[in-house]
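Report on the structure given below.
A single protein chain has been omitted from the complex, and every remaining protein chain is retained in its original position.
Note that the chains are named A, B, C and D in the order they appear, and that numbering of residues resets to 1 at the start of each chain.
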Amino acid sequence: MFAQHLPVLPIILPLMAAPLCILLGRSHLAWLLATLVSALSFVISVDVLLTTLEQGVLSYAIGGWQPPWGIEIRIDTASAMILSAVTGISTLVLVYAKESIAKEVDPSQHTLFYTAHLLCLTGLSGILSTGDAFNLFVFLEISSLATYTLVSLGSDKRCLTAAFRYLVMGTIGATFILIGVGMLYMKTGTLNMIDLADRIAEFNGNRTLKTGLAFILVGVSIKLALFPLHMWLPPAYTHAPSAVSAFLASTATKVAVYVMVRFIFTIYGAEFVFHTMSMDILLLALAIVAIFKCSFMATVQSNVKTVLAYSSVAQIGYMILGISLVSSVGLMAGLLHIFNHALMKGALFMAVGAVLLRTGSVDIKAFQGLGKQMPLTMAAFTIAGLSIIGVPLTAGFVSKWYLVTAALEQQQWVIAMLVLLGSLLAIIYIGRILEAAYFKEPSELTAGKDIKEAPMLMLVPMWVLVIANIYFGIDTSLTLSAADTAAQLLTQSMTEIEAAQ
Amino acid sequence: MSFIVDHYNYWIVVLLMMMGFYVVIAANNLVKKIVGLNIFQTSVFMMYISIGKVNGGSAPIAAEGITTYSNPLPHVLILTAIVVGVATTAVGLALVVRIKRAYGTVEENEFEDKEDLI
Amino acid sequence: MIEIISSVFLIVGAFFSLTGAVGIFKFPDFFTRVHAASVTDSISTILIIFGLILRTDFDLVAVKLLFILIFMLLTSPTASHALAKSARHGGLLTLAETRSDKKVGDD
Amino acid sequence: MLVLSATCIAILSVMALALARALKADTVYDRILGVNMFGTKTALFIALMGFLSGRPDFLDIAIVYALINFLGMIAVLRFFEYTAGDENQEQEK
Partner (left out) sequence: MAEIIDLVLLGMLAITAFNIIFIKDLFTVVMLFGIYSFLSALIFVNLDAVDVAFTEAAVGAGISTVLMLGTLALTGRKEKASSHKTILPLLVVCVTGAALIYGTLDMPLFGDPDNPAHQHVAPRYIEDSPQEIGIPNMVTSVLASYRAFDTLGETAVVFAAAIGVLSLLGLPKRDRATIQSGLKSHLVLRVVAKMIIPLIVLFALYVQFHGDYGPGGGFQAGVIAAAALILYALVFGLPMATHVVPPRVLKALAALGVLIYAGTGVVSLFLSANFLDYSVLAEDPVAGQHIGIIAIELGVGITVFAAMLCIFYAFAGQTERKNIQ
């Protein structure tokens, strides 16, 4: 009986679990409920992913009203793939959070933490599955509001200014998207994405539509921290509790990249965006600058969480680079990197959270000599770090590999070289930490304390992510087929361009 | 002349948006930033509502003897957006209160010397 | 016939509110301005709402208008009273007191 | 109809004057007075506009205006009474 209602469940389950957590009151029950609901959503989204691989697009009319009048839940392979990643990582982070927030968030707020986490999950899964442009704005606001709350739960006072800056820039971004959607509605009279796509195709280069696209792209770039608009991300991820950084780093910005892909490829159609508006050159330039400047900034930081935050902005540069290559292989590489980066960054932030729990500091000096004292955590950190660099047998290598092939396919030698050069920078900032961990004696920060291994509840999710990293590095069948069908689906209208090229 | 009469609503709304946007960026006091944010959002709502207006139409509540109505859809969208705006303002003001308690000041230039803004 | 009476009510109401508006600019000190604003507020509300009631055919709309009238007659004088009391509490001097201080200062 | 629109314009000009008072005021209390007068006049203006546009059943909004205007006034006075304590300390310091 529930088979045809599956697409809507990943949204309403966390939505109903959040108020239940408040009614339950005690944080243990809230944690149990949150983890169960998140795991259930993960199972459902994997099942939805498998059905989309066979049937293509799943459509579900909310309220029984047909799409252009009512709101439609529209899940295709791309959204199902990222939805599975988001719900999976949310489950692992919730398991991880039980121990991690015990020290970083004061006990009276644990229930509120789980409620805000569930609301953020609702918002993200809502963005991924809705087929209505304004509904996307509403779910974007739900996830953003929950994120500001989560970031401001940190123990360090600087998390407050970071949360405030994130709030102001996030709201400006959301209002820009609102202006863009308003202009779209003004010219086409509808809000459903597929309907919008058909009606926009009739206008060739209307000034209002161009401005609408520009505003939406700027708004979404603020949300995904593309290079010039990324200033809110490093302080937010550094001063937020590590469970929150782990969850946000691997999901929030990735969902914003999905929104950009949805607007560029589904609604406006790639050839309008990339040829008449020549957006590909702009995105390409910003992506490359993002990769190099932020990787360089990562190498000079002393706080390991800031290093990872800057590395996230750099990795987003890779995704945008994949998208701006205007080819189905490039888009596939971008989608693949979204999935793989979620695994890598989640594991890295969890490892750093474990170090913070045991040594009380995330400075690079605290990492000295941890190779021996916290072997399992540092091993997880090493493998995930290698995956960021793109060493073979890891998921990072797969996405880097397809990025380079996509670039070479279009004879863009320079871009291929730049992607490899970017990995060199990654070697430097990951290497610095590994060198401190394995080849240096414990510094004065950690000399006195005897540092035990991280608790089991934190090690298990960390290692699940690391194993997933390696598994998807070797057997790429599932992720590759999902990304490929998604790319084909999104770039149907692109085929004439390739023919024309 | 008719070109101006048909578009004056949009131009004044754009002017208001830019005033709000300027206050958000240039304001040094955090409370004033939030006031600017509100002005910016309210002017975006006005753009939406002026899309929905039909000349000679009346409010979209069915009453006998009235045929042309204004478009109800922008009104629904803006009802949602207003509540979203107030929710963001409430969280923003709560953050300002906490920042005042933690830093002792709400002036943005006085943060920089207190901690290293990355 | 009723039309004319309601028009007269409306015009007189509008006139009183205009006088109130001019009053808040012309009067010398704060307390006379509060006086001007709140008195004309009440009278113009009564007159205009009565003018409007005459125009309705005495159904739900008229009841709503009466509700507004009662509500505003309760709230706006109270608000003005509270404002004046708070101003007094806040140490604002009336014109007479400022003149008497000057006189004391001059002698 | 003519009388209604004439009253509307009169009330509109009173609102403009009240706004001017609120913008250009020497003491803060004058500003609050301007805002208060502006609020009450807008409530009347909506009632008149309801009749002018032939949809008189929109008077609920006029009630909300009067209510919110009163709430704003009480909040301002509460704010004054609260910060009056701090200002005296500032003056004494």
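Basically, contacts are C-beta pairs under 8 Å (C-beta built on N, C-alpha and C of every residue); 3 or more make two chains touch, one makes a residue touch a chain.
Fair warning: this is a prediction, and the values are worked out from it, not measured in the lab.
Touched by the hidden chain within the whole complex are the displayed chains A, B, C, D. The chain omitted from view is touched by exactly one of A:Y185, A:F247 or A:F472, namely A:Y185. Along chain A, the points of touch with the absent chain fall at residues 1, 5, 8, 12, 15-16, 18-20, 22-23, 60-65, 68-71, 108-109, 112-113, 115-116, 119, 122-123, 126, 130, 132, 134-135, 138-139, 141-142, 145-146, 148-149, 152-153, 179, 183, 185-191, 195, 199, 206-208, 210-212, 214-215.
Within chain D, the residues in touch with the undisplayed chain are 5, 8, 12, 15-16, 19, 22-23, 28, 31-32, 35, 38-39, 42, 45-46, 49, 52-53, 57-58, 60-61, 63-65, 67-72, 74-79, 81-83. Taking the complete complex into account, residues 71, 74-75, 78, 81-82, 85, 89 of chain C touch the chain not shown.
Note that in this section only the chains that are shown with their structure count from here on.
Just to note, of C-D and B-D, the chains joined by more C-beta pairs in contact are C-D. Chain C and chain D have Cα centroids separated by 11 Å.
Averaged Cα coordinates give chain A a centre that lies 48 Å from the centre of chain D.
Averaged Cα coordinates give chain B a centre that lies 21 Å from the centre of chain D.
Under the contact definition stated at the top, not a single residue of chain A touches 2 or more other chains. Among the residues of chain C, none is in touch with two or more other chains.
By the touch criterion given at the top, residues 3-4, 6-7, 10-11, 13-14, 17-18, 21, 27, 29-30, 32-34, 36-37, 40-41, 43-44, 47-48, 51, 56-57, 59-60, 62-63, 66-67, 69-70, 73-74, 77, 80-81, 84 of chain D touch chain C in their complex. Against chain B, the residues of chain A that register as touching in their complex are 134, 137-138, 141, 145, 148-149, 152, 157-158, 160-161, 163-164, 167-168, 171-172, 174-175, 178-179, 182, 185-186, 191, 234-235, 238, 306. By the touch rule above, chain D contacts chain B in their complex via residues 53-55, 57-58.
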